[in-house]
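Supplied in structure tokens, the structure appears directly below.
Let's turn to chain A:
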Amino acid sequence: MPDTRRGFHEELEALQREILEMGELAGSAVQHAVHAVVFRDSEEAQAVIDADDAVDARYLDIDQRTLQTLALQTPVAADLRLVSAIIHVNLHLERTGDQAVNVAKLHLLTEDLPGSDTMRTQIREMGDLVVQMLRASMEAFDRRDLELSLRLPKMDDPVDRLNRASHLEALKLADDPSALDWGLHMNLVSRALERVGDQAVDIAEQVGFLITGEFREFTDASHEVQL
Partner candidate 1 sequence: MSTMEMPREISSRRRTKDRAFSIALWACVVIALVPLLLIVYRVVRLGLAAVSVSLFAHTALPASFPGGGMKQAFLGTGMIVGLAVVISIPLGVLTGIYLSEYGSGRVAGVVRFTAEILLSIPSIVAGAFIWALVVVALGNFSALAAGIALTVLMWPIMARATEEVLRLVPTELREGGLALGYPRWRVILRIVLPTAGAGVFTAIMLAVARGLGETAPVLLTALGNDFVNTDPLKPTDAVPLRVYNYAQSAYPAWRALAWGGALMLLVGVLVLSVTARVLSIRQQRRMR
Partner candidate 2 sequence: MREIDVSSLSAWFGSKQVLRDINLGIERRAATAIIGPSGCGKSTLIRCLNRMHEEVRGARVEGKVLFDGEDIYDARVDPVAIRRRIGMVFQKPNPFPTMSILENAVAGLKLLGRLPKPELQERGEKALRAAGLWDEVKDRLGDPGGRLSGGQQQRLCIARALAVEPDVLLMDEPASALDPASTLRIEELVTELKDRYTVVIVTHNMQQAARVADWTLFMLYGEVVEFGPTSRIFTTPEDQRTEDYVTGRFG
């Protein structure tokens, strides 16, 4: 039977492509921000900050279009879950973009301060992990891969460990005030990266909802992870 709501379904596909592109932008922003911190590249950091406007613009566009779609097309069933998922993922990606900006700003604030290579390595590792998580969650979304989405919470564990490790590492810089200053700022960076990890898990939750129709919280601050 031919698709009798072709225009509507084409719009849904367009919105999906937009979200995936936004995922790319957000992931790339995080990657560049971490790179800027690790390799002390202030130009790169500034570029990340400037690029956030594009992410915000996309966020608004997708937000408006999903609202429009709800009002005008009254989607149901899988279509409705998709629109809902897009709205949530849109928000998570926008926040991810904001976190990348925070990281970049934190570098600019500390660009002249000495640092610790150990911590830089930790941050680099964290950066790689959370970007991977983001990519994995977006891929799960694209391919409607439930199994992949269920693996996200596990991928978050090393990130948490690195986060705690970098806190401990910062304490070691207590002797040098400027290094400590840097170190404390880097704690904020690792927290920002940890948040990106959380956003990726949230996106995976949305994928779960989209596919199964049930919303299950994968990780909850108040509970142990149980899968």
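Methods note: contacts are C-beta pairs under 8 Å (C-beta built on N, C-alpha and C of every residue); 3 or more make two chains touch, one makes a residue touch a chain; residues count from 1.
Selection criteria: all candidates are chains of the complex that A comes from, given by their letters.
It should be emphasised that the depicted structure is a prediction, and the values quoted were computed from it without experimental measurement.
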For chain A, as assembled in this complex, the candidate in touch from 1 or 2: 2
Candidate 2 contact footprint on chain A (complex, rising order): 1-2, 4-8, 67-68, 71-74
